[in-house]
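Here's the structure, in structure tokens; my notes come after.
All protein chains but one are shown at their positions in the complex.
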Amino acid sequence: MSNLKTTLTGYTGYRGREGHWAFLLHRITGLGVVLFLAIHILDTSFVYFAPQLYDEVLKVYRSTLFGIGEVVLVFCLFYHGVNGIRIAYLDLLAPKAWTIEKTRRSAYLVLVITLVLWVPSAGYMIYNLLRHNFGMFGG
Amino acid sequence: MTNIHQYDVVVVGGGGAGLMAAMYASQRAKTAVISKLYPVRSHTGAAQGGIGAALGNLEEDSPEWHTFDTVKGSDYLGDQDAIEFMCHEAVQAVYDLEHMGLPFSRTADGRIAQRPFGGHTNNVTKKPVRRACYASDRTGHMILQTLYQQCIKNNILFYDEFQAMDLLLVDGKVAGVVAVELATGELHVFHAKAVIFATGGHGRIWEITSNAYAYTGDGCAIVARRGIPLEDMEFFQFHPTGIYKLGILITEAVRGEGGILFNKKGERFMERYAPTIKDLASRDVISRAMYLETRAGNDVNGQRFFYLDVTPETVNKYAEIDGRTRPDGTPYRVTAQEILSKIPDIADFCQTYLGIDPTRQPIPVQPTAHYAMGGIPTNIMGQVVIDEQNTVLPGLYAAGEVACVSVHGANRLGTNSLVDLIVFGKHSGIHAAEFALGADFVPLPADPTEYVREQISRLHAGSGKEKAAAIAREMKAEMFDHVGVFRTQEGLEHAIQKIRELQERFKDVRVTDSGKIFNMELLQTWELGNMLDLALVTAQSALARTESRGGHARDDYPARDDVNWLKHTLAWMDRDQIRLGYKPVVITKYPPKERTY
Amino acid sequence: MQIKLRVFRFDPEKDQKPRFDTFFMDVDPNDRVLDLLEYVKADFDSSLALRRSCAHGICGSDAMRINGRNYLACKVLVKNLHSDQITVEPLLGLRVIKDLIVDMEPFFENYRSVLPYLINDEALPEDGKERLQTPEERDRFEDTTKCILCAACTTSCPSFWSDERYVGPAAIVNAHRFIFDSRDRAAERRLNILNQQIGVWRCRTAFNCTEACPREIHITTAIAEVKQAILSGKV
């Protein structure tokens, strides 16, 4: 188990740069998304296996807590996807571009693109959440 | 409890010489290498410029010329039979390295690339010749890596991080070595038929040095304590271009590529000291020129440094003035890019330690203690010889910087040390294996580790009144000031007295760490003892030699004196006294002449 | 300038647990961190244990974690750290033996596993001279010949932290040096070794290795080239 300790020390304590953070975020977001996906497949299957219960599921989905979680999920998928494309592009098409400058810059670019996608989405989702759950904006 | 191991051949040291010896010895005899550093950490890895061999890949060259240049470079103190042997063997040795995988830089037609280097000339035109075979500016690194790789391939047995502390002699024959295992603090006895010392130099005695922390002269000190003389210890090379204050080496190759030295007036002062090859004169000549310039007040800011300029503008300007051409006859002109590609590591040092880009700014340099020409006397087979008659001590070998064959005489030419390692490393390996096959083990003494234990317990038993660090500091400063580039009787006497005083004070040092595991303090304090001993031998040998020759420059005896001093110094450490003796220089083809560049 | 130096200490013969010793000292911004550690040994606590030799970034002895990142202590100047607090710790992922000294054996074992030596059993040129190689062929692996086996890369790699069987960037760099050498004939063997579970596929391009390499080797590029060679079967 000393490896686990080393790993955690390294993940949190090592002052890695962009590549290190990109790796950590990619891993965390990937695991987050797959966890959600597993649950999501199962709950959606209620539509077929237990349609009555699906309404309950939808209630949970509409809860405030879940709404916030959903905003996070959207970030996770956006980040993971955009960064995944960065990795796939460099690995498959431009292996020579795995250089310090390009890695640093592309890691920032990924963050920017993610935010460009996420911020409006999150805004709209929060708007909906506030409207439906808190009756704001004439909801 | 001590651990006893038995090998036909034990190699002490895992640098270029040690690995080469191990590779050849292990082909025939059961061999082990013990090294206080991981072999790849050895100082051979620091060598930058190149390895000299008359391959003639770019222009006409011959081992004869290489021989003559080396003899001349040695200020006629080198043994000419050994030099001739080395320079002829060099060619095959370089091809051997290539076959082992060494990634030499290449010429356009795929051959090993070569560059000019200080003191290497075309004997006919007297112009610099391209003789230094190189792999960028990390030739030594590539030699060390390549040899280590081959050792792995050949399953050579390594005792990494084992520090030898004593040589076992029984009735004038080698019985083995005693080493401490750093990781456990345990003593190990290596019972051997033949022992090869390849422990490198001792440049850490001086304050400003290009040498590694590990360069504490363990090999010389160990054998000297066992009654073996040290040869030509007064000859220590000061390399003219160490980075100001740090001593980090800026290879001669920088001047080979066209770099020029300037004093504070912006004058190319080497024109005055070596009118023919100017900035590519040999090291002792340039270091001495710098000293004289300093004395004349021409050093920059009065701080004893000069500028080495490799900016393309300067290089091209002076290449034009000198009429330097490329092999195809076109004028020699360079771009910043080209310079960078030839000396990437140097550029990196300048960037890291000085924050300057050498293709835009000049590099501040000063002479730095660099290379021990002297050491354990050997013959061309690497056998240690212990007196004026060159009597062989059976089973004991030395190779590399620790040895004095003597091929470098009073001054080593750049690139010749790597040649020395490879050639004599190889031959000592071959010969040691041969010897071991025909010899029996000499029985170990009753208590083989006694002397080492005694030395260690003394280091623990000191009163603690004195600090090792302070003693080291004072020794280095004293040596740099008085046993440096220029020496005088007064200075040397001062130094000798000071070192004796430091040796006394050293007895009051106490090692605070009483542990066994990686007790670096203990070992480093022991190393300081070695350095003090060698400092004394160096100063004593220098005081006796009342002439100036190569790396040994006496202010009070400025001329070379072939009548009285064309001989090698031998220095014995008899308890606390240094006894000096002399043996003749071997001269075959080249009678001494005045040495001008 | 005045700095606060914190040094990781652990003496296996005395201590149950590691501790940090703190030293306040006046230093020159141009001092190397190695110089500071030498000041500690000279003036404060001579029992501090570390490896070092060349003092100019060429022997690979003194890789360690400085302010949380791997450097050679002799190649990083105080001013480069932009801080008056300096924390020095041993490399992560290798067992600490004493103070800043770690057990390098697993690292060298990984290195040896990739056949880091020239293999070519074909006859040598008849004239006994060098095997030919063009400057272009030589350039192909120039970068990876620079490695000094300091382990700064491997011990900064998240994949290595979690599993020291991963051969690690340093081993791949040294394999690369031979795979792309036109004189070598064992690329196939090396690529098959690196195609294993503990080989190149463990690299998640976390890039700490390249950031840490004191020789500025483009490690991740080299790893990517090896991956490509495995996939395409071409070197």
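We just call them A, B and C in the order they show up, numbering each chain from 1.
The working rule: a contact is a pair of C-beta atoms (placed from the backbone, for glycine too) under 8 Å apart; a residue touches a chain by one contact, two chains touch by 3 or more.
FYI, contacts and distances are computed from a predicted model.
A chain of this complex does not appear here, and its UniProt-recorded name among "Peptide/nickel transport system permease protein", "Succinate dehydrogenase", "Heme exporter protein D" or "ABC transporter ATP-binding protein" is "Succinate dehydrogenase".
Contact with the chain that does not appear here is found for just one residue of A:Leu58, A:Ala94, A:Val112 or A:Met136, A:Leu58. When the full complex is taken into account, the listed residue touching the unshown chain is C:Gln133, out of C:Ser61, C:Asn110 or C:Gln133. Residues 3-4, 7, 27, 30-31, 33-34, 37-38, 41-42, 44-45, 47-49, 51, 54-55, 58, 61-62, 66-67, 70, 73-74, 77-78, 81, 84-85, 87-88, 91-92, 121, 124-125, 128, 132 are the ones on chain A that touch the missing chain. Contact between chain C and the unshown chain involves residues 131-134, 136-137, 159, 162-163, 165, 182-183, 185, 187-188, 191-192, 195-197, 199, 201-202, 227, 229-231, 233-235.
Here is the rule we use: only the chains that are shown with their structure count from here on.
Arrangement of the chains shown, judged by which pairs touch: a linear chain-to-chain path with two open ends. Once CA atoms are averaged chain by chain and compared with the all-protein CA average, the nearest chain turns out to be C. If each chain is reduced to the centroid of its CA atoms, chain B and chain C end up 27 Å from each other.
Computed centre separation for the pair chain A/chain B is 60 angstrom, with centres defined by C-alpha atoms.
By the touch rule above, chain C contacts chain B in their complex via residues 11-14, 30, 41-43, 45-61, 75, 77, 97-99, 101, 104, 108, 112, 116-119, 124, 128-135, 137-138, 141-142, 145-149, 177-178, 181, 183-184, 216. The part of chain B that touches chain C in the complex is made up of residues 37-38, 40-43, 45-46, 55, 92, 95, 98-101, 103-112, 135-136, 138, 141-142, 145-146, 149-150, 152-153, 183, 212-214, 246, 248, 345, 348-349, 352-353, 467-470, 473, 511-513, 515-521. In the complex of the two chains, the chain A residues touching chain C come out as 3-4, 6-7, 9-11, 13-20, 22-24, 26-27, 87, 90-91, 95-100, 103.
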